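Note that this complex is displayed minus one protein chain, with the remaining chains in position.
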Amino acid sequence: MTSTSFTPGRILRLSLLISGALIFLAPYIFMISTAGKAQDDIFTSALRLIPTHFFYVENITKALSKVPMGRLLLNGVLVCGLIFFFQVVIAIPCAYAMAKLKFPAARLMMVLIMLGLLVPIHAVALPLYVAFNNLALLNSYTALVAPFSISVFAIFMFLQFFRAMPDDLIHAARLDGMSELGIVARVIVPNAWPAVTAFAIFSVVAHWNDFYWPLIVISNQAYATPPLGLMYFRAAESGDDYGALMAATLIITLPLVAAFLLAQKRFVEGITMTGLKG
Amino acid sequence: MASIAATTIPMQSAAKHERSEARTALLFALPAIILIVLFILLPIIAVVVLGFTDFQLGDKSLRFVAFENYAHLLKDRTFQKSLWNTAVYTAIVAPVSILLGLGVALLIESEGIGRSFFRTAYFLPVASLIVAMATVWQYLFHPTIGPINALLGEIGLPRPNWLASSSTALYSLSIIGVWQTVGFNMVLFLAGLTAIPRELYAAAEVDGAKSAFDRFWLVTWPMLGPTTLFVTTISIINAVKVFDTVKVLTEGGPNHASEVLLFTIYQEGFVYLRVGYASAMTSVFLAILVVLTFLQYRVQDRQVHYT
Partner (left out) sequence: MKHITQILAAAAISMVVSVPAYAETTLTVHYPMPGFFKNVMDTISKKFMEENPDIKIQFAAPSATYEEGIQTILRQAGTSEMPDVTFIGLNRLRMIDERNIAVDLGPLVQKDGNMAEQGFSDTILKLAQVKGKQVGLAFATSNPIMYYNADLVKAAGGNPDNPPKTWDEVITLAGKIKALGNGVDGMDFRWQGDDWMFSALLFGAGGKMLSDDESKVAFNGPEGQKAVELIQRFVKEGGLPVFTKSAGEQAFAAGKVGFEFQTTGALVNTIKNVGAKFDLRTAKIPLIDPVNGHLPTGGNAVVILTHDQVKEAAAWKFAKFAAGPYGASVVVPGTGYVPNNELAAKSAEYLGDFYKKNPLFQAGLSQMPVMIPWYAFPGANGVKVTQTIVDNLSRIVDGSAEPKEALDDAASDVEGMLPRS
């Protein structure tokens, strides 16, 4: 359905996409440019994208040596992985129940879900903090993972997705004698692939970049996540070491970009799979 | 005799089936329910209760002051300004990012080459750490040595004092807000678009839908219903929850021109350490969100149809 010829419509489409992409990428271009500059090269009256002296090695070295980057990245991966795992395992059966099964508390659940969507972590941080402290769970992976193991966003998203799924597949499986659990595992999950992948992207991104909650519950460096590491470069009284800060940001953003590119491929695969079936 | 027996038994098993279905459903939802109670309901109750006290962070005890906090809120000029700013910010960022997200998703879907690149380019802002990107934006918006004003100066347009002037601070933050969220909505719309079966388009063409606009209006838009509902709800909620950019770039300034609800709550609770007062504010904030979302969902859910 996509033509190979360059019609005027196509040219317009491409130029819109490309100029939009350039605008969206502009901050990154400046970030990469700044990551390679020495401190006195950054604030000049002339706009120069190419650094006068290439300082990438120095800034990246500073970024890697000022913080235990390996440990930070490891914690990031561990925490995001655990959170995502629990979120999906808890959300899928729940969303299935709300979408496809009849049960009395469905509307109440909907209210609870909406409530959950509205409540930002900033609002409930204090009571949660006190609770974790009383349970001596601060400075632990539990503190980092537990509050996020419930993702009403996931339930909401899967709910919409499952509602749009045709019932025939499920009826057929029931007639075949499959238990509800079996249906979830063998019918729903394979077909929910695009939704799960899309959610994976959101979950990982949100929790990889989460600054506020780890800031509150973690004071032991061994458990610090990547954003906490970036804090080292900020100094209120005198301006930041921008070059190293940008280099550190690059290092922390890169895993996410790589993961997103990979997820994209799976995304396309998942679509092709369902496309063939449909 | 046989026919009566034949009708009663299916009815019995139908009722039994319904009960067992309800039980299974409850079981499936149980873990989620327990966690919601623990991490959402109970803390909310705690916050509401704290809103009736004068608790200060670091205090060993607290005092119940009933509605004193709420009375104070009514007269608090900063809180009122904050409410207004949040409303303006949401009114700009939500619609713009939804429309742009949809537009970009449509463009990418119908384009053959460079899909991976475009998807990544538009999604990158969502994946980046806002604390660091804010620093970049602060430089981009610099009134005298920043590239944006340099460009504007070249074309001969006025060069606003983006983040430092009370008239433009909120709009500057809105620009960053849109930049941050378009990719988010784009991915959601892409997922929705790919779920639309291709036959529908073929069928529409057979029915006489010739132009791209027809295809969009007759097939794409209706089929995107659930997705659009989802995107709108999430966009509004996230816009109201804006905090990181305000904290890093303007701290609500200059003189509260860019102060938003969550930032005021943070200031009162964690900076001025007036946790009781901040909790009262949080309760109001949550109440507003609940009403808003409830209305919006109700309105749109009616217009959406599912297969």
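In order of appearance the chains are A and B, and numbering begins at 1 in each one.
As a working rule, contacts are C-beta pairs under 8 Å (C-beta built on N, C-alpha and C of every residue); 3 or more make two chains touch, one makes a residue touch a chain.
Only a predicted model underlies this, so the values are computations on that prediction, with no experimental measurement involved.
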Residue touching the undisplayed chain, where the options are A:Leu138, A:Ala206 or A:Val257: A:Leu138
Given A:Tyr56, A:Tyr129 or A:Trp193, the one touching the chain that is not displayed: A:Tyr129
Absent-chain contact - pick from B:Ala15, B:Ile34 or B:Val271: B:Val271
Absent chain, residues of subunit B that touch it: 56-59, 138-139, 142-145, 161, 163-166, 249-250, 253-256, 267, 270-274
Residues from subunit A at the interface with the omitted partner, ascending: 38-45, 66, 129, 133, 136, 138-139, 215-216, 218-221, 224, 228, 231-241
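Simple rule for what comes next: only the chains that are shown with their structure count from here on.
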Intercentroid distance (Cα basis), subunit B paired with subunit A, Å: 15
Subunit B residues within the subunit A interface of the complex: 18, 21-22, 24-26, 28-29, 31-33, 35-36, 39-44, 46-47, 50, 104, 107-108, 110-112, 114, 116-133, 135-137, 139-140, 145, 147, 150, 179, 182-184, 187-188, 190-191, 194-195, 197-199, 212, 226-227, 229-230, 233-234, 237, 241, 243-244, 262, 265-266, 269, 275, 279, 282, 285-286, 289-290, 293-294, 297, 306-307
Footprint of subunit B on subunit A - complex, ascending: 2-4, 9-10, 13-14, 16-17, 20-21, 24-28, 30-31, 34, 43-45, 47, 90-91, 93-94, 96-98, 101-106, 109, 112, 114-120, 122-124, 126-128, 146-147, 149-150, 152-153, 155-157, 160-161, 163-164, 166, 180, 184, 194-195, 198, 201-202, 205, 208-209, 211-212, 226-227, 230, 240, 242, 245-246, 248-249, 252-253, 256-257, 260-261, 264, 271, 274-275, 278
